[in-house]
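Apart from one protein chain that is not included, each protein chain of the complex appears where it belongs.
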Amino acid sequence: MSWEPVIGLEIHVQLKTKTKMFCRCPVGFGAGENTQTCPVCLGFPGALPVTNRVAVEWTILLGLALDCTIAERAVFARKNYFYPDLPKGYQISQYDLPLCKDGKMLVPTADGDRVIGIVRAHLEEDAAKTVHVGGSTGRIGGAAWSLVDYNRGGTPLVEIVTAPDLHSPEEAKRFLQLLRQTIVELGISDAEMEKGTLRVDANVSVRPAGSDELRTRTEIKNMNSFTFIARGIEAEVERQIAVWEAGEEVRQETYDFDAATGRLTPRRAKEEADDYRYFPEPDLVPVEPDRRLVERLRAELPELPAARIRRIEGELGLERAIVLVTGGLDRLWQETVEAGADALAAANVVANNLVRAGVDPELVSPKELAKLVGARERIPRVAFDEAIARLGEPGFSADPYLAREAVSDVAALDPLVDAILAAHPEQVAAYRGGKEGLLGFFVGQVMRETDGTANPRVVSDLLREKLAG
Amino acid sequence: MPISRDDVLHVARLARLALTEDEVERLTHELADIVEAVGIVAELDLEGVPPTSHPRGLVNVMDDDEPRPPLPLEDVLANAPDHEGNLFRVPAWRQ
Partner (left out) sequence: MAPVVDTLRLTAEQAAALLERREISPAELREAYFEAIAERDGELHCYLRTTETAEGDGVPIALKDVISTKGVETTAGSRILAGYVPVFDATVAARVKAAGLSLLGKTNTDEFAMGSSTENSAYGPSRNPWDPTRVPGGSGGGSAAAVTAGLAPWALGSDTGGSIKQPSALCGNVGLRPTYGSVSRYGVVAFASSLDQIGPVAKTVRDVALLYSIIAGRDPLDSTTAELPEPVRLPEDDSLAGLRIGVPTELNEAEGIEPGVRDAVRRTLELAEELGAEVGECSLPRSVRYGLPCYYLIAPAEASSNLARYDGIRYGARAEGSSYQEVVERTRDEGFGDEPKRRIMLGTYALSAGYYDAYYGQAQKVRTLIIEEHREALERFDLLACPTSPTVAFPLGERADDPLAMYAADLLTIPSCLAGLPGLSIPCGLSDGLPVGLQLIGPQFGENTLFRAGHALEQALGFDTVPERWR
């Protein structure tokens, strides 16, 4: 029997507002422990929350980008549970009346757009940060003490819940890349998994391919990169298939993904079932977004990543288009092409050389980049690499690099090639014995000896000729 | 709906109250009486009546996203029963 994974995602995004969700403490990384706190975010007796208007507007903006219905009336609710990182004994969140619901996001694929349902996007406050110390294992269970820093507590979080519409780990990863790019382009969050400003939990189940039943699902937490998300889901899908095929039942459980081992560890079952006793937050009043505000925000929406992928895939192919768009590189690519560069060559330079060199695409002049793309084959590789690395510098000009010609004179290169072949008799024998992949090794040696000024194509032609002889 | 001892224990767990045996006993009776008394709200057919969570109909009370100074650290920690450096300290979560 073949199996189909059924995956839904729950995504938490930390908004980059200047202040917290319900108090005006500054939000930011790197401040001293507990120095960005006040009676409200410490849960001191009598302190009361006040809603951050910008956080509400940004959530609406995101909801619009996800094609959601924006609530006529949204209500904050208390989610009650005890944890050291939750100073009030409840989290202010939204429950039955979220700001945004019933949306969708299109994920372009080779077989058309996949439509991923967005169940809801709501606004809530983040928990504080707890450090566990004194334990033998370094894990929460073995720690003797928890140390609490409330700086992060109260930071605005948008929680996005998808429908269980994703059917493979790759699809989940692709969806997340697109979602992340959308969020970044809206300017509402850095959405960086490593920094924890984007956090993803996955709900996973499997079913016989072709059926539409929904079987018991499990939850995977603690995956801190897109690659780990795909791997974690993959591992869980395989585990569940094995369970069903062994004639057993999948149990509803929560797992932590351990990136180091690639293994899933079940969390110990809680002492009692979750019962969050949600009720409307009486310290806050409802939010009823003004329709004019909603329409103004809708008008401000930029062209979204999925649409841009569809627009440029004809020129580049789907995969390259996705890489450029989800990397935030397509605008630079577009302008570079408009400045005269070849579309495919420009795509490769932007997606590979520029990214490898860590250049901020925002700082690059498309005109100068187009010149470099055009001269790529002609100028020495060192010159090209150096030019790429300096593209982001203010006032960068490609012209001095274009003036540097690569050494393409066979007569000049001939003695050097001979000397290198003579110095590596074993590799020469291996090449001639069929290991043709060693060509790159020889090219590399020549490039090194010439400080990268030799024309690599001329060098490889020459090498091939000599090695054949 | 009568309140059982198990209900009391369950609710005490949710509310994080380590009740003594005497308290469990007493609260089982008291809560049963109170719940019976307040349970008469069930007599009313309130189909279609909107709930009130706030006695005045205010909406959209929000604040600008402009930072104000946080508390000085000494005030943050002034009442802490236990702290280590600038961090609040509490025995770890029991798994």
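The letters A and B name the chains in turn, as written, and every chain counts its residues from 1.
Following the convention adopted for this analysis, contacts are C-beta pairs under 8 Å (C-beta built on N, C-alpha and C of every residue); 3 or more make two chains touch, one makes a residue touch a chain.
Only a predicted model underlies this, so the values are computations on that prediction, with no experimental measurement involved.
Touching the chain that is not shown, out of A:Lys20, A:Arg78, A:Arg199 or A:Lys371: A:Arg78 (per the contact rule at the top). Only one of the listed residues, A:Trp3, A:Phe279 or A:Phe396, touches the absent chain: A:Phe279. Not every partner is drawn; the one left out touches subunit B at residues 1, 3, 7-8, 10-12, 14-20, 23, 27, 30-31, 33-35, 37-42, 44, 46, 49-56, 58, 61, 63, 71, 75-76, 78-82, 88, 90-94.
What subunit A contributes to its contact with the hidden chain is residues 39, 42-51, 78, 80, 82, 84, 87-90, 146, 148, 273, 275, 277-279, 282-285.
The rule we apply is simple: only the chains that are shown with their structure count from here on.
Rounded to whole angstrom, the centroid-to-centroid distance between subunit A and subunit B, based on C-alpha atoms, equals 38 Å. Against subunit A, the residues of subunit B that register as touching in their complex are 10, 13-14, 16, 53-54, 58-68, 70-71, 73, 76-77, 84-93, 95. Taken together, the subunit A residues at the contact with subunit B in this complex read 17-19, 24-26, 32-39, 42, 50-56, 73, 75, 82-84, 131-132, 134-135, 140-141, 143-150, 268, 271-272, 275, 277, 279-280, 282, 284-288, 290.
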